[in-house]
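Here the complex is missing one protein chain, while the rest keep their positions.
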Amino acid sequence: MWRPCGVIDETYEQDLAIVRTFPQWTLTVAALGALALLPAYVSGVTLNTVNHIAITIVALHGVNILTGLTGQITLGQAAFMAIGAYSMEMMVRYWGLSFWIATPIAMLITGVAGVIIGLPSLRIKGFYLAMATLAAQFIVPWIIVNVRPDLTGGTDGLTVSPPSIGGLQLTSQESIFYLCATVAVFSTVFARNIARSRYGRAFIAIRDNDIAAEIMGIAVVRYKLLSFFLCSLYAGLAGCLYAIWMRGISVEHFTLHESIWYLGMLIVGGMGSVVGVILGAIMIRSLTILVTYIGPWIAVFLPPGTGTVLELGLGPIVFGVVVLAFLIYEPHGLARIWERFKAFYRLWPYSY
Amino acid sequence: MKRLSLSLVLMLLIAFFCMQASCFAEKPESISIGVMGDFSGPYAPVVGPTRPGTLDAWQYLNKEAGGIQGIKLEPILKDMGGKVDVGQSQYNELVSMKPKPIFIDMYITPLAAALRNRFVEDNVVSLVPGAGESLYPVGNSYAYYALYPEQIGVVLKWIKDNWKKKENPKFGIITWDTGYGRAIVTEEFYNWAEKIGVDIVDTQLFGIRDVDLTPQLMKLRAKNPDYLITNSTASGPLAIKKGLKEMGWDIKLINTSGGDWGTAALDPSLFEGDLVALHVKSFDEVDDPSIKTVMTYFTANNRTEKDKSLFYLVGWQVALLEHKILNQVVKDHGWKGLNAENVMKELNNLKDFAPLEGITKMSYSEKRRSPTVARVYKITKGKFLPVTDFVETPDLRPAKFK
Amino acid sequence: MLFLQYLVAGVLTGGLYGLIGLGIVIIYKSTKVFNFAVGALMTFCALVCVALVTNVGLPFWLALPISLAFAAFLGLLTERVGLRPLLAQPILTLIMATLAIESILYGTMLLFWEGYTISFPQGVLPGQTIFLGPIFIPHEFLYAFIVATACFVLVGVFFFKTQMGLRMRVTAESHVVAMALGINITRIFAMSWMLATVVGALAGIFIGNRLGLQVAITPSLAFKALPAIIFGGLDSLAGAIIGGLTVGILEKMAAGYIDPKVAEITPYIILLLVLLIRPQGLFGEERIERI
Partner (left out) sequence: MLVVQQIEVFFQHVIQVLKGVSLTVPPGQIVCVLGANGAGKSTTLKAISGLLAAEDGRVTDGLIEFDGKRIDNRLAHDVAGMGITQVFEGRRVLEHLTVDENLRAGNLGGTRGMQSKLEQVYSIFPHLKSLRKKAAGWLSGGEQQMLVIGRAIMADPRLLLLDEPSLGLAPLLVKEIFATIERINREFSTAILLVEQNAARALEIASYAYVMENGRIVMDGEAQVVKENPDIKEFYLGLGEFGTRKSYKDVKHYKRRKRWL
């Protein structure tokens, strides 16, 4: 929380505020305004990607709380999203609940599931804990496919009907955008508040040294499980949004690779940073889409016939190279670049 | 460092605008067809050859059949690389193109199933694999070959008809534990098998990554079936046949479209004598006029042996079908009437369409959205030789949608 | 009798899991990096071996050492390009780097082999079966098992009996101390990547001979070895092999006596149980935590 000189809190309200100074207010309002007007300017395809980014941001906030703040590595975020998505859709489908009621319940269910998976964290740490969450990533889809295939659609999955609000069906990318963007903004504010509250500080204490944290009087067990709960809560919410965005769910959507890349996005963005979450999600998701254009684009310049193979292979190569280069040149993530940019902007033209 | 990050941002921005530009990079004087598939991901061994197949077929149609009344057709190929969310985004790109393609071909079941309702909302017609969940309840999806259990049904019927012994022929199912593999394990299939008098003695599943199937095969052997049935492809049948050979059990395997040339080429000696149900003519009927036409383009475009597979022909088949339907719609309703409703009306009335001098036969109806013919092939010395002509498949749609 | 057959099948497939696991453990042990690229590396090397046999026309006995040499080179290259510049960065960053490398390898493989399934020509390994009464032991798996055991013994001797092995273990304990003791840790990293990739390549070649190789599917086979190494302990060589065998046997037993469907997740349920009871795995080094 760096601020320029001369910005001083005079009241408790000011100290508690997230948005403090007048320029910050202006920027926030402008950014929200730009976000609100976005659908008017970009095409449906871009908006589709933007929606996916918003959903990813929601899920990634959860990973950030668990991994970035509390230091418990999770490789099962996609599985938690699957729990959220499936429980929401099944409640809508079989109990006739509306999406708006089913989603909070689904989030709670996911949260409880997260606490159960988090139980081993009381005994194990580090990479072994990651393996426990990895087991969840295999067991959850298996349960979905095999236990009650008549309800979950087994390997075929379920199609999801769009939710409606005041008679308006949320089918178009624009309407889904407003939903996802609102949720993403609110979950960002919530995540920011967690990070700077008592809970956030307790999480960080546990991350840095859990034995020391316990000695300091932090109930490590409670906070670790709380962290798992919050992480899964976010995952459940993201899963519900994913379901209505994709309009269909099956276990093939919530893969291990997806889970691992959530961790990757966090690292690319910057561990433990709320800004990092947003930047990381934007970077990896847009890169994934962008590289699908690179192969065909390069193939245009090549003699016909040779290009078809390049189309397939170039995307993953470019993706890997960009991520690797990024890790090498800025291992602290995009959040660090952002900080540097802010510092540069403030001090310009007299750097240092 | 600063310069690096700046240039990175710049690169992303440039790429972003390239992407924007590519949305409008299609010529108004041509008709676009969306072709989406997993050409490089896990399903690529099966659907990969669709790409060359589609390209060759449209080349043929534009050159020799004159496009659609002189207007060129242009397939827009999208490889989703095994990622459902990338596929979803590519689909959105296709439907936001102007003019919007009417046909979108899907060579990937999970995506086709997830987007089933979107096809209706976006008013496009989609051609999808023969898996029940992407077709029913009836929407805007049409399969390019018969449902997987229906394909198996053709083989079962043929065996039953030629069965000499007194007791019923016995079959064991060993199939992939995936949506694709399980597609043949339906209630309708079991009921129908009972009705025609064949016994399904056991059903075993195995994982797509299993290297050894000993327990499954041991259990099947205990039931003593006459044939094994599978719905798997590439490594699946290979693992089954290797396991069978190792345990010294000489039994023939029945497969659906997954057991095509590509799979057999992995180890031709292993698949000797196996039965496969396919809905198209065989590459090995070299004298057939339709295969001759296809092979002209196959060799002209330097396709390799790896492309010699069912989905290369499916690429042709789908292109021929779309060409025929679009042509008909334009003829009947003019250019203005070229929309999804008319296309579907035309498709629903299609009866025994046999393009290219009968490379396959296709019929659709309002209620039944998959072709209804298949042929039984026997693999002999690595060649697929037909033992029947195109025969009507049993109707094994999910019962509630009949 | 059935039980014995399942046991044999479990032991033989378990050897294969152990071989993949060994590759992961070697790298984890000396560099503390969990190598997510192991699947891609092993597929790449196996594909090179196939290409040498089918496209170049070399006999298998010649193609094998060449592809193993290629594996060593690939391991070295991966370490040099991907991980060397990230020395002294947080461990998670390194793990991500292996993911990025996996993506690059995946794309490169697509350039050469596209998405098709590639198989070894027939008869590369004699596909015979040994019949011991009613029990059958396929050659393919037997060889894999023997190679896995041999690898394990060789790597074990290397780690525990040689100076280089001691260097590797010191590096595993603490990079800073190792440096202060005069160990060139970058060379150690390179060594372990080369060693691990060679071991992985062997596993890849056996798998390729069995199921054929497909760029998108074969790498994910490496995840089958995960429960095995957790079971045995991430940093224990013996654990990788024994864990592999145990998981293999349990998998076959579950498939045989319960349901093949259950077999798929049996290893992961075992994994959870092991983690709850003995977090460091059966043979893993206990975390020594003192204040």
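Which chain is which? They are A, B and C, in the order written, and residues in each are numbered from 1.
The rule is short, and it goes like this: a residue touches a chain if its C-beta (ideal position, glycine included) is under 8 Å from a C-beta of that chain, and two chains touch if they have at least 3 such contacts.
In this text the structure is predicted, and so the values were computed from the model without any measurement.
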Check: shown chains touched by the absent chain are C
Among C:H175, C:R210, C:K224 or C:K252, which residue is in touch with the absent chain? C:H175
Chain C residues touching the chain left out here are 87-88, 163, 166-167, 169-170, 173-177, 179-185, 285, 288, 290
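Everything that follows uses one rule, which is that only the chains that are shown with their structure count from here on.
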Specify the contact topology among the chains shown, as one of line, ring, star, complete or other. complete
Rounded Å distance between chain A and chain C, as computed from the means of their C-alpha atoms: 32
Mark out which residues of chain A touch at least two other chains, giving numbers and ranges. 312-313, 315-316
Counting only residues that touch at least 2 other chains, which ones in chain B make the list? 39-40, 177
For a test of understanding, state which residues of chain C touch chain B in their complex under the given definition. 2, 5-6, 9, 12-13, 16, 110, 114-117, 119, 122, 127, 129, 131, 136, 138, 140-141, 207, 210-212, 214-217, 220-221, 223-224, 252, 255-256, 260-261, 263-264
Where on chain B is chain A touching in the complex? 1-2, 4-5, 8, 12, 15-16, 18-20, 22-23, 39-40, 51-52, 78-81, 83-86, 88-90, 92-93, 95-96, 110, 113-118, 121, 131-133, 177-179, 182, 301-302
Of all residues in chain A, which touch chain C in the complex? 73, 119-120, 123-125, 127-129, 131-132, 134-135, 138-139, 142, 146, 211, 256, 260-261, 263-264, 267-268, 271, 309-310, 312-321, 323-324, 327-328, 331
